[in-house]
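One structure is given below, represented as structure tokens, and several questions about it will come after.
A single protein chain has been removed from this complex, and every other one stays in its place.
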Amino acid sequence: MNTLKGQDILDGSQFSRDQLDLIMNVAEDFKRRLENSKGLDLLKGYVLAALFFEPSTRTRLSFETAIHRLGGSVIGFSSAESTSVAKGETLEDTIRTVDQYVDLIAMRHPAIGSAVRAAQIAEHPVLNGGDGAGQHPTQALLDLYTIRAERGKVDGTTIVLCGDLKNGRTVHSGVEIYKHYQCKLVFVAPEQLRMPSEVTEKLIAQGITVEETTDLPAALKKADVLYMTRIQKERFTDPEEYERLKDSYILTREMVETINPRLIVLHPLPRVNEITTDVDNLAGAAYFRQARNGVFTRMALLALVSGKIS
Amino acid sequence: MNTLKGQDILDGSQFSRDQLDLIMNVAEDFKRRLENSKGLDLLKGYVLAALFFEPSTRTRLSFETAIHRLGGSVIGFSSAESTSVAKGETLEDTIRTVDQYVDLIAMRHPAIGSAVRAAQIAEHPVLNGGDGAGQHPTQALLDLYTIRAERGKVDGTTIVLCGDLKNGRTVHSGVEIYKHYQCKLVFVAPEQLRMPSEVTEKLIAQGITVEETTDLPAALKKADVLYMTRIQKERFTDPEEYERLKDSYILTREMVETINPRLIVLHPLPRVNEITTDVDNLAGAAYFRQARNGVFTRMALLALVSGKIS
Partner (left out) sequence: MNTLKGQDILDGSQFSRDQLDLIMNVAEDFKRRLENSKGLDLLKGYVLAALFFEPSTRTRLSFETAIHRLGGSVIGFSSAESTSVAKGETLEDTIRTVDQYVDLIAMRHPAIGSAVRAAQIAEHPVLNGGDGAGQHPTQALLDLYTIRAERGKVDGTTIVLCGDLKNGRTVHSGVEIYKHYQCKLVFVAPEQLRMPSEVTEKLIAQGITVEETTDLPAALKKADVLYMTRIQKERFTDPEEYERLKDSYILTREMVETINPRLIVLHPLPRVNEITTDVDNLAGAAYFRQARNGVFTRMALLALVSGKIS
């Protein structure tokens, strides 16, 4: 069964190829329908909980836009300080309470595994919007959608993933998805922020072509897609290490134009300085279109897990 | 007149028995209607202000869910810091302003009497979602609803109220309501957190059977319902006193099973450690169903004070 009705969205590794294609097709269909209409009534009356225990701009706001465009509404919070967490409530009790109110739960939390814990408690579908340095599957799905939209296909794409691959939850979820499309993966990171070896080894054991390097220009020569990520200050315990590493890789317009002018550039955003702003207007700079695709992809997920589309 | 149209919901003592029964019946009706539908259009176009000057999870989110399920929408804030209170605005001016925008006002504020002050200024109905250690009438109404739903009736119920009875606004509102149902009340609290004597004396003068003790197990033997509450850290000026008192009463699964297996356990939540989590799956552990009942009860209040149901 490929249906996603009633399912949680927790981890990039949970999807079959058929499920991925289904999500992509539903997202594409919503994109088309929104060209003729500001909003739909498909989830009229539905209430989504958006529970963000950590800062977010894109994930929270695009989930909220998605439920509104589907005709539903939203409750929740954008930081834990104004909630009963401040009075000592556990994550489990907060989730079990909110589960009594709503039809769907999207959440972000600093602890790895928090979304899995929530899903064990909640009767309604839980959509993981980032659990610390763990997973961020809805981001990975919108990344997949963007590669498909920019290239026309995903199969066989050579993807360079660059930046903080150790703590980057979007890439952890992403590689679990790209492997269904015979993508060639090139990991570019400073030594201290390499992709965890168990991830790399698992991919290789599954027959995926994986290359590791610290040389971004060399990697870009053969890339179809560069997936750039931010060195995440909030994941460092040692501020000096952050200072040493934060400027490890910076993509400039000159690099793109001289090394690989047809390069498609993705970034989950926010960026600090790892892509200079003169890249923004290149044809292949897809990161703001990527943000927009988050609405269509999350509309698809909300519609599918609520069983209104199958 | 039993109508609640245009009325404020400020205090547990404001209701007649007929009004209580009306609210319960309307809440029950909404519960049934939501079994066949995600939402109603009864308050379509209505705007609720949810003004939370203090942290809240359940009260704010269930008020917001309630107005959404009725087809309306919500504006407001979940902490005062992002508002003009930060610029020195008085409560009165904030309320008088928001009253210009909306149809209904739900609020929580740390000062006792703040909701009464707001109601004196606002032309639209004010629903008190907790005024410091004062009152919390909408919580008491959903507690009443839960006792009725769990037992089939409220009249004659023996209710043990345990924890911080001095500062606990939910129990202050609750006893004003239970007295309409000839409930027997047992107050269990450490000496420093006893129910204020004027409350107890007033109840006795009204012919209510009230008992006070520090012995929870003895009280549980004769209880139909245990209403457990949290020792509220935020109400203490002396942190050492909080440390001494915080573990005064802890309900465990073993206590329920050996003393009174048919015990119905309520808690306004959040809990810290006063009910161990192994109680959660007992048949009588009603506190998460109680949270859910908050949506139906608040829907009833919003519909009644706005005059759309009478």
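Order of writing sets the labels: A and B. Residues in every chain begin at 1.
As a convention for this text, contacts are C-beta pairs under 8 Å (C-beta built on N, C-alpha and C of every residue); 3 or more make two chains touch, one makes a residue touch a chain.
All figures in this text were calculated on a predicted structure; none of them were measured in a lab.
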| item | value |
| --- | --- |
| Candidates B:15, B:46 or B:178 - the one touching the absent chain | B:46 |
| Contact with the hidden chain (one of B:81, B:155, B:254 or B:278) | B:81 |
| Selected residue (touches chain absent from view) among A:201, A:234 or A:278 | A:234 |
| Residue among A:14, A:65 or A:214 touching the omitted chain | A:65 |
| On subunit A, residues whose C-beta touches the chain left out of the figure | 37-40, 52, 55-58, 61-62, 64-65, 68-69, 73, 78-79, 230, 232-234, 269-272, 277, 288-289, 291-292, 295 |
| Contact set of subunit B toward the excluded chain (per top definition) | 44-47, 49, 73, 75-77, 81-89, 92-94, 96-98, 100-103 |
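Keep in mind that, in the parts below, only the chains that are shown with their structure count from here on.
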| item | value |
| --- | --- |
| Inter-centroid spacing, subunit B versus subunit A (mean Cα positions, whole Å) | 39 |
